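Only a single protein chain was left out; the remaining protein chains are all shown in position.
Per-chain residue numbering starts at 1, and chain names A, B and C are given in the order in which the chains are listed.
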Amino acid sequence: MNHRGSFGRRDTTPFSVVMVKVRRLGQRVLVATGAVAVLGSCATNAPQDTWQPKGPNAKMIDDLQQPVFAVAGIIGIIVSVVITYAMWRYRDRGQPIPEQTHGKPALEITLTVIPALILAVVGVFTFRVIFDLARTDDTELVINVTGQQWWWEYDYPVQNEWGITQPIISSGQLVMPAGTKVLLRETSRDVIHSYWIPALNGKRDAVPGRIHTLRLEADEPGIYAGQCTEFCGLSHANMRMEAVALSKEDFAKWIANQQAAYRAPAEGTLAKEGESVFLNQCVRCHQVDGLKRPDGTLAIAAPDENVWSGAAPNLTKLMTRNTFAGAMFDLLRDACRDDVWKAKSAEFGAKYLAGVDETCLNVNDLRAWLRNAPEVKPMYANPALLADTNGKYRGMPNLGLSESDIDKLVAYLLTLK
Amino acid sequence: MAESATHDAHVTSTGLSNVKLGMWLFLGSECLLFGGLISTYMLYRGRVSNGPTPEQIYDIPFTSVSSFVLLMSSLTMVLAVSAAHNKDDRGTNLWLSVTALLGATFVGGQVYEFTAFYNEGLGFTTSLFGSSFYTLTGFHGVHVTVGIIMLMALVAINKRSKVPGSKSETVEMIGLYWHFVDIVWIIIFTLVYLIPV
Amino acid sequence: MAIIERPAPGSTVPALTPAPPAITPARTYGALRRPVATTGWKSWLFTVDHKKLGLMYGATALFFFIVGGLEAVLIRLQLAAPGGKVLNADLYNQMFTMHATTMVFLFVMPMAAGFANYFVPLQIGARDVAFPRINAFGFWCLLAGGIVVNLAWFLGGAADGGWFMYAPNSGPVFSPSHGVDFWTLGLQIAGIASLTGAINLIVTVLNMRAPGMTLMKMPIFTWMITVVQFLLLFAIPVITVALFLLTFQRSFGAQFFDVAAGADPLLWQHLFWIFGHPEVYVLILPSFGIISEVLPVFSRKPLFGYPFVVFSGAAIGFVGWGVWAHHMFASGLGPVSVAVFSLATMAIAVPTGVKIINWTLTMWGGKLVFTTAMKFAIGLVVLFTIGGLSGVTHSVAPSDTQQTDTYYIVAHFHYVLFGGAIFGIFSGFYYWWPKMFGKMLNERLGSWNFWLMVIGMNMTFGPMHILGLQGQPRRMYQWTEARAGEGFFNLAFWNLIASVGSLILTVGIGLFLINIVVTARSKVRAPLDPWNARSLEWMTSNPPKEHNFDSIPHVHHLDEFFHRKYEEDPTTHTMREVATAEEVLAELERNADKHIHMPSPSYWPLVLASGMPVVALGIIYSIPVAIVGGLIMLYALYGWALEPATAPESDFDSTSNNGHAVGASHG
Partner (left out) sequence: MFKVGSKLFLGLTGFSTLTLVAYLVFVERLALGGVALSMVLAALVGLSAVIIMINDGDSEVQPRDAALVRASMWPLVTVAGFVLLVLGLVVAKVYFIFGIVVVLAALTEWLVQAWSESASDDAAHNESARRRLLHPIEFPVIATLGLGVVIFAFSRIMLAISKSAGAVAFIVLASLVLLVGAIFALRPALKTTLVSGICVVGAVGIVAGGIAGQGVGLRADLVEALEEGHYTHRECGEEKSKYFDKKAMKTLSLRTNPIAVVELRDGVLSAVMTGFNDPQKSVSVPRGNAVTFIFRNFDTAERRMVASLGTAMAVDTNTEGDKEGHSDTNETCTQLIPQGAEQALTIVYSKPSIAQEAPLTLTVPGVEGQAIEVVVP
């Protein structure tokens, strides 16, 4: 059996095997413990960090998962250590071939029961949390959320107790009162999307033809990042969302402003010309409530005739939001944006309600978007390839606007707040 | 595939011949195929956004008759199998042919039913009911047709083979298949036609 | 078993023929004869030999492994930095769809099928599988399916809906290219391969075991394969239904997933995952089987708690059917179903844990020899443990709603499928190579191959845990600086690490390919029993003769081969050698069976399978073509059915006959 033994010798020594096991182990330990330690404190993590709950629902999940992670980590370490030890202790040192034992049932069963018990405990807690997270009876504010390729629409149904006397439609940023139990009623206009604000709660799919509910509640005013997490086609990566929590007073102000009547720009201004450009081009899909045609009739957008999903963002109060194009771009230029994002929760409300003005407008991205939207965000907007959708676009097409038109439009859009 | 009868010459660990065991396994898997199709139909039963509803066009007396015919074909299949066991090739071929004929009348009935339904306004793309109904019953119809073709081929092969009863194994195997198809139809008839929506 | 007496050489052709020199049927038109070649390319094209087919499965799988690997590398390159420009959105979507599809359906499954085809008959002491022709048919179906799925690359873009192909995003409107059509039809065809293979192997295992081999004396690899085949037997029809519904919707305007008609998109998810979750075990169990063979051999000790491993495997097979909805915790099933499936998922962790415990205890108290095969096996145990534990964290449904569809999941199932399935397969390569080719893979290169793969694998997928917990979703063709954060856990750094790791991984696998070439060129033959192995497949020559065993061994123990070589010392209870492998083999050859009859090759499996892609293309482009394809298949089916069980002697070409090569086959 010499040739046989020689294979055992020829390969790297068991010691180095041990070393690498240790190295790999180290990495795991680092991630496990390091994660717990660092994530707890450091606030500079990615804005979608799942281990920094900012509301009771997310907190519930976090409290459940932390111990599970810990237990899993420990078990992982134990197993690795045992294996490593066995590899070193029983390596071939020319000992005789051992007795051919076929196992010890008692040991087997013990080692089976222990993990079963651990899991049973975990199961009990899991069970409770699942049902707590599914409650809808304690809702204080209902918001309808509709996903479509590749942006979210928020619709606040009439709820007089919040001063919502006529339906409000918004997009890009979900504005909600802090410390309030908000319930989202999700659905979709085309494919399945998934609504996810990690800091506030887990994700819930928005499925066409079905209404799914998701509880959101933020402890503090602030802005919380999220992203569509169900693969939804070409621009899935660019379908983002932000939840904005305002104090109840600020929220009331926001509501009031959203319901305020449309103020047409003054005659003779650049914005006024922009309005007519808007009426010629954008109004085909984009609704601006209260906007009238020259003949005095209400301008009613017809996205159902031009876009497959049958909807396009309502731009009535565009400049009260900080994002556009499905939250892919910011309306604020970086300095102003950081000012809002990093604001203390006390000043946050005021800064957010200030909205976007000429000095803070992220004019480059906005112009690029108006110049040729499909170029900056992949969308099915090639007129040649619209056979299956009988001519309707999926996303915003290239409108071929002239630079001067764009100037006018930007001026006009700035008045929408 | 028609397996040759020479298998039973060999002793197998289970005592069951490879061919028969294989057919049983295949039918086991077929159960899930029809399971999936039936669940799809049951899920969409009430969803008629356009065109007629199930109860409006189902013709229960007719379907009962065709179900009965299919059951009869199961009986004749049994006779064929027993004849094959008795190495009675004439009987085998006879009953196989009768089974095939009955099967053919059943399929003919299905063709009639489909045509009638289409005329009454239920197309494949009319409604979820249409899509799932035609898919389910269509799949079953195809299974029956395949069965018939197998039966006819078997008759032909039988006539060619010199050794009497040499194909008894194959007859038995195709018998299994045929009975399975019948049973599936009974389930479809009950769940799809009889249970009111 | 499918074997028929072949006429003894020199038997005269029927009396009808006048005296020579006449045209004997033996020299008649080639096409009118059954194929008989046992060498040369024809012998591969028309073969029904389970070993040849096993190798063909393996070669095909390896090819698709390289394809899928390159797709993966492209994906990592795209994501190495924010706003990647390597691929555009459309191409990226096709890339990750096809990466998953290729790896799952065209690499791991066929590779397992290859090992199963080659070694199950050998391990149970059979001379072939139950239905050799169906076996060949299965392989050609797989190849056809793989080709059809990938054909889309050249015909207007591959499938772009993700391997889960959720409706309605897979509908004609949202995926206008033909990619999805090719995908559905290709998988449909490949599915036939899995189904026939399942029936074939189950019958083989149940019916064709060597005398004395009870089910509980069966090698563990064969056991795991059997469980897998049962999973396939019942899972494949479900995906078949789903694929049919999708095809009917896309090609014939059915409304199954048309929400405007009142359809429910969740129907697809249920059908897909009822197949999809058992599929996960279909991918991993064969590797479990392989290392359960390798660990005992190189621990010089039987598998610890063999019955527990068997039953835990079976248990996984059963419970695996009750957990599919844990892929849908975020789909809005309602709390009750979520709770139930959450608990079921935790339950399935237990039998999996049992296996890990048993592998560890197998090594405990052994005599460990660290060959490359052994290293890969141990690698599997450790890496799979990590993957399994991260799996437990999202069996907790609420925490899963935070993790699902993020890179945490990607990390999880790559630890399970790469660290699990693929490490097992590589362990199998190094362990069985001498058996399959009579040459040993180079151990030094193997060592490099292993370490590079371990390091690369952990560098690629380890960081993905962090990326996921930091909230980076999957299936994004780009990630942005704006959501990357700073500090130790910032996405930019770990994405880069992962991409670098993927390159190291590539080098590691490249080394394996080099190793194959080096080995193929070397002159050194492998010793008869290089590893001091334990099970039946080693009780024959390397590579095995076409008829596998000169005489079918009678089995008395699990690890029969080992117990023929060793005896227990009554005093010390240690084992001492009583016979070398050569002696054991000589013993078998001494009383070799007189007449050994093997199934003969056939044209029909190939013809039948070749009809299918024609049908597929027909459905996509023009129905008449589909009909032509159908006719080809009908013709082949009848030709198959009518192929005489006992081929007339005139079918044999007495000149081109070497050994016991020919005779009629069935199945």
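The definition used in the following text is that contacts are C-beta pairs under 8 Å (C-beta built on N, C-alpha and C of every residue); 3 or more make two chains touch, one makes a residue touch a chain.
If you're wondering where the values come from, they're calculated on a predicted model, not measured in any experiment.
Here the chain not displayed is in touch, across the complete complex, with A, B, C. Contact with the chain that does not appear here is found for just one residue of B:Leu37, B:Ala153, B:Val171 or B:Val184, B:Ala153.
The residue touching the chain not shown here, chosen from C:Asp264, C:Glu293 or C:Glu443, is C:Asp264. Of the candidate positions A:Gly209, A:Pro265 or A:Pro374, contact with the unshown chain belongs to A:Gly209. Listed for chain C, the residues touching the missing chain in the whole complex are 13-14, 16-18, 21-25, 27-32, 42, 259-262, 264, 332, 334, 621-622, 624-625, 628, 634-639, 642-643, 648, 650. Contacts to the hidden chain, counted on chain B, fall at residues 42-57, 59, 61-62, 65-66, 68-69, 72, 76, 79, 90-91, 94-95, 97-98, 100-102, 104-105, 107-109, 111-112, 115-116, 119-122, 126-127, 145, 148-149, 152-153, 156, 196-197.
Contact residues of chain A toward the unshown chain are 136-137, 139, 142, 144, 146, 153, 155, 157-158, 167-169, 183, 185, 187-189, 207-213, 287, 289, 298, 300, 302-304, 309-311.
Rule of thumb we're sticking to: only the chains that are shown with their structure count from here on.
If you sketch which chains touch which, the chains link end to end in a single open path, with no loop closing it.
In whole angstrom, the spacing between the mean C-alpha positions of chain A and chain C is 38.
Centroids built from CA atoms put chain C at 33 Å from chain B.
In this assembly, the C-alpha centroid of chain A lies 51 Å from the C-alpha centroid of chain B. The set of chain A residues touching two or more other chains is empty. In chain C, the residues touching two or more other chains are 262-264.
Within the complex, the chain B residues that touch chain C are 1-7, 10, 12-14, 16, 18, 21-22, 25-26, 28-33, 35-37, 40, 43-44, 47, 49-50, 124-125, 127-128, 130-132, 135, 153, 157. Against chain B, in their complex, chain C makes its touches with residues 1-2, 4, 130-131, 133-134, 195, 198-200, 202-203, 206-209, 233-234, 236-238, 240-242, 244-245, 248, 252-256, 258, 260-264, 267, 271, 637-638, 640-642, 645-646, 664, 666-667. In the complex of the two chains, the chain A residues touching chain C come out as 1, 3-5, 7-8, 10-12, 14, 17, 20-21, 24, 27-28, 31, 34-35, 38-39, 42, 44-51, 58, 60-61, 64-65, 68-69, 72-73, 75-76, 79-80, 82-83, 86-87, 90-92, 95-105, 107-108, 111-112, 115-116, 119, 122-123, 126-127, 129-131, 133-134, 190-192, 194, 196, 198, 201-205, 207-210, 212, 225, 227-238, 240, 308, 378, 380, 385, 387-389.
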